[in-house]
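For this depiction, one protein chain was excluded, whereas all remaining protein chains were kept in their positions.
Labels for the chains are A and B, by order of writing; each one numbers its residues from 1.
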Amino acid sequence: MSYLSLVWVELKKTRHSKIFLILLIPVIMMWVPSIINADMNFDLRGIPITPEKNFFIQGFMGMVWFMIPASLVICTVLLNQTERSNKGILKMLSLPINTAKLCLAKFTVLLVLTAAQMIMSIVAYYVCAALVTHTQNYFFILEPLYVCKNVCSIYASAIPMAAVYWMISILIQSPIFSVGIGLASIVPSVLMINTKIWFAYPMSYPFYLLMVAYGRAAEGVYETQIVWLPWLPVAIGITILALAVSCIRYGASERR
Amino acid sequence: MSLVIESKKLKRTGYLAAFLAGGFLAAAFPVVYMMVKADEVTMLSGNPIDILMSANWQIMAMLNILVSICGACMMYYAEYADNGIQKMSVLPIRQGNMFLGKFTIAALVLSAMVVIETAVLVGCGEYWFSNYRFDLAEVLKIAGFQIFVTLPTVMLMLVIASACRNMWVSLGIGVILVFTLSILPQDNAVLSLFPFASPYQMLPAAIESGRTVLFLVVCGIETALFGVAEVIYLKVQRCFE
Partner (left out) sequence: MNIIETQNLTKIYGNFTAVSKLNLHIRKGSVYGFLGPNGAGKSTTMKMFLGLTNPTAGNFHIDGKTYPANRVSILKEIGSFIESPAFYGNLTGEENLDIIRKILGLHKSCVDEALQLVGLTEFRKRLAKKYSLGMKQRLGLAGALIGKPPILILDEPTNGLDPVGIHEIRTLIRSLPQRYDCTVLVSSHLLSEVELMADDIGILNHGRLLFEGTLDDLKKSAQAAGFPTDNLEDTFLAMIDEDNHKRGSAI
């Protein structure tokens, strides 16, 4: 069985799970306060930023800090629970498929679901920006290249975090504990971002990138250059390590 | 009696451990904060507990909410995973009592968590602030208030968890609610009374704005209201199954 068709099979398993709804609602919710408080974008409190960029960055702030990690955590529960609840995993393990491949296919589904959420958030942004443009008589819509570039980089930076959450959900059998650890790990990322070792904490990567985008849009708020070293090698290392552990341990408790 | 039974069902689920871990993690924030910023913070004038809370309570309250969400999901996961709830529904007990038992347990462990947190806040006050005077009545008032304003959240989350067979749905709804109400402006008087938003309110700030009674009354009503809603839901659910 090819890897792609395996991914397709895994995606099919998420049918009727309402997961898209759960991914969509926060994307809509995060823009509601931005629309209601649209006039606040003109009150810049001395920060040298244009209202349209302020609108974009403030809107995505909650997303990168809380919603992306939380969605990832929920998706990992979904993926694991669909297997475990009716012993589907036993069937899968008794089929002639490489377990590592199966594990990676599931991880790919996790990334696909996140990608879907990112696309939804871009669409939601444009709808809201158009709406605010209309109500405030000010052109809030940013050029697609800028928006897509930022969202894509945020997405890419979420991959190490996704790998870590995936590993946690496989290592910790009790779904609620893996969720608890996942959710609890989100909270300190606000603090981690301001320390020197932020690069060791994958949950803060998307936040960091958005802060850099903020720094570029408004001088003096934050750094304007991404510090690639030692971030990049550390991030890649964490991702590979987490995925390797996941693949080795996947289905281990069922095969005991 | 339902309290004993409900607590028995939580055996080996790690329920208590989760709350204790959450409590200690939340309590770690003011400690770390003081270790890093002690010099600046001790210079500030005002009640040390107020200073510590305004700096840390947002994060601590959020952890309390998250742990409560996990706790609610955990309770009902134990019911739904092997269909234990079906056996319960053919035994001569009222489903409403079962729910109340669960709520009481959830409220108790939340209280334990908040007590740990306030104790650590007091400890920080004693250790770092030379002008801190320990006042048991004040500390108890703070802990009581913070517990009380979190109760609507605990109740609502249990209602959600009881309604969803699939844990990721209740978890998803809980997380969405945390997210939504944490990005809404905190200074809005009406919004701050909502469950998932009220736990962020602090007693010192509430006293200052003269809203203490308002918070207590509204949170009490909300808690009772969600409880009644659950009882009605249980009755209605029977007709549709």
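Everything that follows uses one rule, which is that a contact is a pair of C-beta atoms (placed from the backbone, for glycine too) under 8 Å apart; a residue touches a chain by one contact, two chains touch by 3 or more.
Since the model is a prediction, treat every value here as computed from it, not as a measurement.
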Interface partners of the hidden chain - shown chains only, full complex considered: B
Which of B:27, B:51, B:65 or B:78 contacts the chain that the document leaves out: B:78
On chain B, residues whose C-beta touches the chain left out of the figure: 1, 4-5, 8-9, 11-13, 78-79, 81-94, 238-239, 241
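In the analysis below, only the chains that are shown with their structure count from here on.
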Intercentroid distance (Cα basis), chain B paired with chain A, Å: 26
Chain A to chain B touching residues, read off their complex: 17-19, 22, 25-26, 29-30, 32-33, 37, 62, 66-67, 70, 73-74, 77-78, 81, 85, 174-177, 179-180, 183-184, 187-188, 190-191
Chain A-touching residues of chain B, taken from the complex the two chains share: 13-14, 18, 21-22, 25, 29, 32, 59, 62-63, 66-67, 69-70, 73-74, 77, 81, 166-169, 171-173, 175-176, 178-180, 182-185
